[in-house]
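The complex appears here minus one protein chain, its other protein chains still in place.
Chain nomenclature is as follows: A, B, C and D, assigned in order of appearance, with residue numbering initiated at 1 for each chain independently.
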Amino acid sequence: KTITDVHECIELKKQFKVLWINIDGAYDPGIMEQIGAVFGINALTLEDILHTGQRPKVEDFEEYLYMVLQMIEFNQEKGEIIQEQLSLIIGDNYVITFQEKPGDMFDPVRQRIRAAGTKLRKYSADYLAYSLIDAVVDDYFSILEDIENTIDRLDVELIESYSQQAFQSLYALKRELIILRKSIWPLREEIGSITRDDFAVIGDGVEPYFRDVYDHIILVIDTIEVFRDIVTGMHETYLAGINNRMNEIMKVLTIIATVFMPLSFITGVFGMNFRVIPGLEWQWGFYVTIGVMGVIYGGMMFYFHTRKWF
Amino acid sequence: KTITDVHECIELKKQFKVLWINIDGAYDPGIMEQIGAVFGINALTLEDILHTGQRPKVEDFEEYLYMVLQMIEFNQEKGEIIQEQLSLIIGDNYVITFQEKPGDMFDPVRQRIRAAGTKLRKYSADYLAYSLIDAVVDDYFSILEDIENTIDRLDVELIESYSQQAFQSLYALKRELIILRKSIWPLREEIGSITRDDFAVIGDGVEPYFRDVYDHIILVIDTIEVFRDIVTGMHETYLAGINNRMNEIMKVLTIIATVFMPLSFITGVFGMNFRVIPGLEWQWGFYVTIGVMGVIYGGMMFYFHTRKWF
Amino acid sequence: KTITDVHECIELKKQFKVLWINIDGAYDPGIMEQIGAVFGINALTLEDILHTGQRPKVEDFEEYLYMVLQMIEFNQEKGEIIQEQLSLIIGDNYVITFQEKPGDMFDPVRQRIRAAGTKLRKYSADYLAYSLIDAVVDDYFSILEDIENTIDRLDVELIESYSQQAFQSLYALKRELIILRKSIWPLREEIGSITRDDFAVIGDGVEPYFRDVYDHIILVIDTIEVFRDIVTGMHETYLAGINNRMNEIMKVLTIIATVFMPLSFITGVFGMNFRVIPGLEWQWGFYVTIGVMGVIYGGMMFYFHTRKWF
Amino acid sequence: KTITDVHECIELKKQFKVLWINIDGAYDPGIMEQIGAVFGINALTLEDILHTGQRPKVEDFEEYLYMVLQMIEFNQEKGEIIQEQLSLIIGDNYVITFQEKPGDMFDPVRQRIRAAGTKLRKYSADYLAYSLIDAVVDDYFSILEDIENTIDRLDVELIESYSQQAFQSLYALKRELIILRKSIWPLREEIGSITRDDFAVIGDGVEPYFRDVYDHIILVIDTIEVFRDIVTGMHETYLAGINNRMNEIMKVLTIIATVFMPLSFITGVFGMNFRVIPGLEWQWGFYVTIGVMGVIYGGMMFYFHTRKWF
Partner (left out) sequence: KTITDVHECIELKKQFKVLWINIDGAYDPGIMEQIGAVFGINALTLEDILHTGQRPKVEDFEEYLYMVLQMIEFNQEKGEIIQEQLSLIIGDNYVITFQEKPGDMFDPVRQRIRAAGTKLRKYSADYLAYSLIDAVVDDYFSILEDIENTIDRLDVELIESYSQQAFQSLYALKRELIILRKSIWPLREEIGSITRDDFAVIGDGVEPYFRDVYDHIILVIDTIEVFRDIVTGMHETYLAGINNRMNEIMKVLTIIATVFMPLSFITGVFGMNFRVIPGLEWQWGFYVTIGVMGVIYGGMMFYFHTRKWF
């Protein structure tokens, strides 16, 4: 349900075993301060929440755990990655999430909360936090799939057409991969520290689940690295392909020039206006000249053939 | 023997000192749950088995050890690598293996089991697990050999023909090496942790054998790195070769153009229709002109020779 | 206020709870020695302050902490980075800063000092040091923004015009990024050691603030790495674009040459002065020849079209 | 002396203070088993000895130390590296070496053994082992020298002739360096662990000698890395050189074409058979035309000169 008054939170906090408050969009500093007061949140944390563009990290304030994640969307048409900062405050019996914009990937979690008898209703706030983080990380896989599709499409395009436009797309994709990697890389350390260190609000029973998330993040990072290597390979193949095409074009040009320049020279010789040119008066002169040209032509072709030019 | 009923397992478990159950193909979640109940397998483990595409890893659940490996096949015709996830549950006196598809590289292990007096019959479940993992890792070497053959074949092809097609194959091979590396790299950590850490189900007597497997994995990874370096070198050599060819072609073109353009110009001069062109009326005019052309031709050739163009 | 006599410092030191002395510009070794004597500063430290161009570092002398930072300015017109060494001496109840030139980014800090009731007036010298360092690091972000703008501008320029000049700018930018990275990289270690190690003059209450600065530095370094990757990508795209253009040019040349060389050859044949050339006397000879040329032209164009040359 | 019967070993083992048995060539599994029985060698070790192509490593079996090294030969004519596995079993008072083929670099060691009063006769088996390993590592330096000579020779060849053949050699050399690196790199770890860890059969007095070997290996690895960097630099210089040559060739072609195409066009104009072409009848027409051509030629040359084309 949607809350409009911060003071309701205090009531809710007492009332429920586990409380999840989700705050979307533009944060009003005043409201933030009130929330901070209600839940005892440090001023530094509130500042980090307000200044989006943080690096993924986890900070332990004993009373609560503060986590930053990047929610990522891939706009396949523009080949563009859109990031949104997700801040989590994980307390003993509450989880507060701060999103930049409405709309998220938490609907499956909400459904499981509403359904009776799921683990989410039995476990405490730490398991809820796990579920939310897991939903974010699972979403990365669907983005990786989108990127893989884009790569496969570009791969075909580049090899078939060597179009500058496809190359432009490849370059844009490379750039997005660089940014994606930067956003996800620190998550490894973040979730890793949850599985290793002893945080008060994370129970031992939930740690195996976080280890699972950790495995997923490693897999995501590995896959991004593989994508980067593949994109680099495509780049190099494209360049080699362009060079090959240039070779082809140059060969055609050279064959044409090499064949017709000597022949044209011969026609030039017999086109000169000297009074005395041997053969001009001869009846078969023209035919013999054409025949010689044919022989030259054949010799050239044979030469190119032995050099495997075509 | 092939088992169709899960409950038979309970009987078998009691009956034999070491039990190996191999489950192929599509996993029925219902059967999985039953197996899980019989052998006391964690729900997270069952999920990991069902969701193939896991990263190689080892997880200790005290009662049993859960391991994931990638079985790899190299289709030499398509130059494609096919992966299959192998999940191992290593208990005190049983080993359960889960494969995605029927057909594997465990026949030698099966033969040694059937043969009397082999170590496999004397030792416990940990040695059986070692034998299975060793079989998978040994198979990697045969794949490396296939890749080496492909590399050698491409190396000859590229140097001889500079064909775009051979380059395409090289690129495909590079891509497969990237994926292969990603699949095998984590094994190093996985097997390494078995030799280092103290897992309940792995006896001290079997650890030297796992150390042996570890050495093999390092060797596989080293070899993949070497292959990558070699393939990169081939790529660069190919590009240099293309450039060299282009140079050759350009040289031919330039020599032809440089020789025949001035000569054709001379024929053009004496082909003009001016009434007064000195020499046209002279009896030896034509022969002198041809002689001058010969001198120009010779000079050009000498010039190219001194510049080492051919 | 501006102090001209060093001995005033002794008075001031006793008088105030926290003292900040800022020394700009050319350091007089004599004055430096006096300051050193008043505040008990080690000779090695004084030497490091005088010799600018130090690597960022922190040195603990129990009585005080000596820190070196680089203040960075980005001249967007010249695309040039200007560095200035900032030395900090952090004592129990004083902070001394040494700048190479007057003019800095500390005005916000000064304002907060003057304002009553801010944390800066409540806390001790360590919090003042944090405020100064934070101001320097915050300034890095504005430089990163300037660089990002430059990158975006060059990206458009390079793709649109492939001008050698834009490439020159890209190269200069790359060079500046190398130097920037060298200046900021060691800061990571420097601030990291403040958050980890136990320095006498840094109170436990201020450490979270330094952890915040540490996070910012990591973010700066990450961003520089991303910029480097992007600039490298732009470089490669530029090269690929040049190659593509060359291809385009070669194609035009080859098409023209391939079409007109055979046609010119035909005109040459019928321009020869043999007495007997079949067709010359024929009334329709010229028209048939032109028609044949048209057919050759059409055939060439069709050939190029099937090879997708245009 | 050459032993043909394994049982002699038992006698020898009792008789001498330090025993060195060297086994060349094809290993007979039967004999191996006998040796294993006599000296108490583990089955895994015997297998490793039989399967050559092992990674350099050291394994401690308390009773003895098992070491694997690669002996390397560089065939300078073919530019090929030949590897041979050397297995060492270092016991309390014996050293057994297994070589793949007869012929080795141990003759200096043998001479020192025969000479009276050398350290080799005073010290125990561990010093003998050191001497053998030192001989292998010292041999690496002579190989590095051979490679350096090859690099220097190729460097001159490449810069002088840009021959494709010299480049082929460079590529082969690169490949050999990759393999060489792979063989020597693990040695660092191997010898390092001898100097660090406490192996029963290696006395404290001999450890400084192994530290010396360790220094040598680091030097070898450093040098290989430097060679790789240099070879990469040569590769890039070669490519730049090819591109430069191409530029040269293109310049010649362009100058020739740019000069003679307009001139030939002019001759074509006055070669047309129009009845009325102004100037044809004029007495000085030809000379003026030639003069105009000369002016065009001069203008072109001046233009190329200002653009620094030659």
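In the analysis below, a residue touches a chain if its C-beta (ideal position, glycine included) is under 8 Å from a C-beta of that chain, and two chains touch if they have at least 3 such contacts.
Because the structure is a prediction, the values reported are computed rather than measured.
Just to confirm, in the complete assembly, which displayed chains does the hidden chain contact?
C, D
Please pick, from C:A135, C:M246 or C:M300, the residue that touches the omitted chain in the full complex.
C:M246
Among C:F141, C:F199 or C:F260, which one touches the chain that has been omitted from the display?
C:F260
Looking at the full complex, which residue from C:I82, C:A115 or C:I178 touches the chain that isn't shown here?
Candidates C:I82, C:A115 or C:I178; residue touching the omitted chain: C:I178.
Which subunit D residues would touch the chain omitted from the figure, given the whole complex?
Per the touch rule, subunit D residues meeting the hidden chain are 159, 208-209, 211-212, 215, 218-219, 222-223, 225-226, 229-230, 233, 236-237, 239-241, 243-244, 246-247, 250-251, 253-254, 257-258, 261-262, 264-265, 268-269, 271-278, 308-309.
Since one chain isn't shown, list which residues of subunit C touch it in the complete complex.
44, 54-55, 57, 59, 161, 164, 167-168, 171, 174-175, 178-179, 182, 235, 238-239, 242-243, 245-246, 249-250, 252-253, 256-257, 260-261, 263-264, 267-268, 270-273, 277, 279-286, 289-290
Basically, only the chains that are shown with their structure count from here on.
Can you give me the shortest step count from subunit B to subunit C, moving only between touching chains?
When the steps are counted carefully, the minimum from subunit B to subunit C is 2.
Please identify each chain that touches subunit C as well as subunit D.
none
What is the size of the turn, to the nearest 5°, that moves the C-alpha atoms of subunit B onto the matching ones in subunit D?
70
Averaged over CA atoms, how far is the centre of subunit A from the centre of subunit B? Could you give it in whole Å?
24
Rounded to a whole Å, what is the gap between the Cα centroids of subunit A and subunit D?
Computed value for the inter-centroid distance: 39 Å.
Which positions in subunit A touch two or more other chains at once?
Correct list: 239, 243, 246, 250, 253, 257, 261, 264, 268, 271-273, 277.
Chains as vertices, touching pairs as edges: which of line, ring, star, complete or other describes this one?
Per interface graph, the chains form a line.
For this structure, enumerate the chain pairs that meet the touch criterion.
Pairs flagged as touching, ordered by label: A-B, A-C, B-D.
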